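Complex shown without one protein chain; remaining protein chains in place.
Which chain is which? They are A and B, in the order written, and residues in each are numbered from 1.
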Amino acid sequence: MNNNVRLAEILTAVRNKTPLVHAITNYVTINDCANVLLSYGASPAMCESCDEVYDFARLASSLYINLGTLTKEQEQSVILAAESAKEHGIPVVLDPVACGAIPRKLEVIGRIHELGRIDVIKGNIGEIKFLAGLDSATRGVDSLDTGDGALEACRLVASKYGCVVAATGSEDYITDGTRSAVIKNGTELFTKITGAGCMTGALCAGAAGASEDRFLSTVSAILTMNVAGEEAAKKAAFPGSFRMNFIDSIYALDEGKLLKEGDVEWI
Amino acid sequence: MNNNVRLAEILTAVRNKTPLVHAITNYVTINDCANVLLSYGASPAMCESCDEVYDFARLASSLYINLGTLTKEQEQSVILAAESAKEHGIPVVLDPVACGAIPRKLEVIGRIHELGRIDVIKGNIGEIKFLAGLDSATRGVDSLDTGDGALEACRLVASKYGCVVAATGSEDYITDGTRSAVIKNGTELFTKITGAGCMTGALCAGAAGASEDRFLSTVSAILTMNVAGEEAAKKAAFPGSFRMNFIDSIYALDEGKLLKEGDVEWI
Partner (left out) sequence: MNNNVRLAEILTAVRNKTPLVHAITNYVTINDCANVLLSYGASPAMCESCDEVYDFARLASSLYINLGTLTKEQEQSVILAAESAKEHGIPVVLDPVACGAIPRKLEVIGRIHELGRIDVIKGNIGEIKFLAGLDSATRGVDSLDTGDGALEACRLVASKYGCVVAATGSEDYITDGTRSAVIKNGTELFTKITGAGCMTGALCAGAAGASEDRFLSTVSAILTMNVAGEEAAKKAAFPGSFRMNFIDSIYALDEGKLLKEGDVEWI
């Protein structure tokens, strides 16, 4: 069976398993992350109090940690949740939002890595290059990078943290250090709404909760995001209606559409 | 005048009074709760700092407490707000989100009951069964319960907390211990968006701020939610567009439509 078929099957696996995704995420796009996970077929649970997360994480299929608006209480919670994930064998997907612009983020990532576990890091190209120790152009939470050298950056970060790494941009790069893929699908409209990056990370966590192969589950989730985005962009040219159609498209996407429209280069 | 007519009149009462609903609620669906209350005809005010809530609650027509993402600061605030509600005669609607999965929630509910007041508890069937001390199937924040024994669970919780209790699911059960009702309206699409339960609770608080009869106000609010959901499902088959149409349908709903479409069994 070729890899493209396996990507499509992971979409179905999410829908069959309804993985419980424990998310600790930023307040800007927390609603978008919950809705995209529901449309994907997963069951989101945003549980973030430091009194709750250790015990709750053990119930989950996967843990999504997004460092966007990391409050002091969330800072404690993400460490505790990651420790619980390590203890109980739960895969962890990390979105290192603005790690280059805000030094505190890097410290927290270091502690998650040391005390807990990280199975997948999904960032924009600027964030991944920063984690790789490379220069990159950013503005606030957004990457202004053109993507040159992105795959090499992913490989460096994969080696450093021992996990799957994805760098998203006009093209998306994914590697586990050995296998790599480039996704050519997508739409410029993702840059006109907030939360495209966060929703991509949430889907990666959904897929990680339904498939043991973290590399393929990550490629499948990011491909799902981008093919659904293309479908939505056919129906809506402006950000407000695009956003609504995008959630519909995630829900309507099936294996056949993903196989037909997906444009993945395996490296 | 029969009960169905009174349910419809409560919808109009909300629009005539514009009750100020003081909400302390989770960050996932806080925007949805504000928007659904505005479309319903109420005036939402999300005030949650522990320095503010005691004084603010006295200005309100009703208080909505939703324990979804209960931060440490919110934990203090819900107690203070409930104490103020007790002192100043403000009705309190409680949504015990995930009380079965997260033990801390039950402690907080106990303190709200002891120090403040609870007029209505609105949960999913799994949550209500848990509060009744019965077993139930849940996954994260969602109930997987089929609804057998739900009304009996509502009665047990109504007796324990001395309040109106509603358990929502494919059918919705409401009781004040003496009078009971079952609502047959609704749509499966509510399970494909986040916040259907939270919005139902928010509407219960809106109705409680416009009617003295907490049993009928709760039935009216839940019926409004479900009839509007059915209307939206006629226009949209997918979650993103359903969600937008649902807010429109709440706004467009009137007494005639509620009476014509409402399917309530009085027990």
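One rule holds in what follows: a residue touches a chain if its C-beta (ideal position, glycine included) is under 8 Å from a C-beta of that chain, and two chains touch if they have at least 3 such contacts.
Note that the coordinates shown come from a computational prediction; the quantities given were computed from them, not determined experimentally.
Residue in contact with the omitted chain (choice from B:Asp51, B:Glu87, B:Glu114 or B:Asp148): B:Asp51.
Residue positions on chain A in contact with the hidden chain: 26-29, 31-32, 68-72, 75, 98, 101-104, 139-142, 191-195, 238-241, 243-244, in rising order. Looking at chain B, the residues touching the absent chain are 18, 20, 22, 27, 30-31, 34-35, 38-39, 43-52, 55-56, 59-60, 71, 73, 243-248, 251-252.
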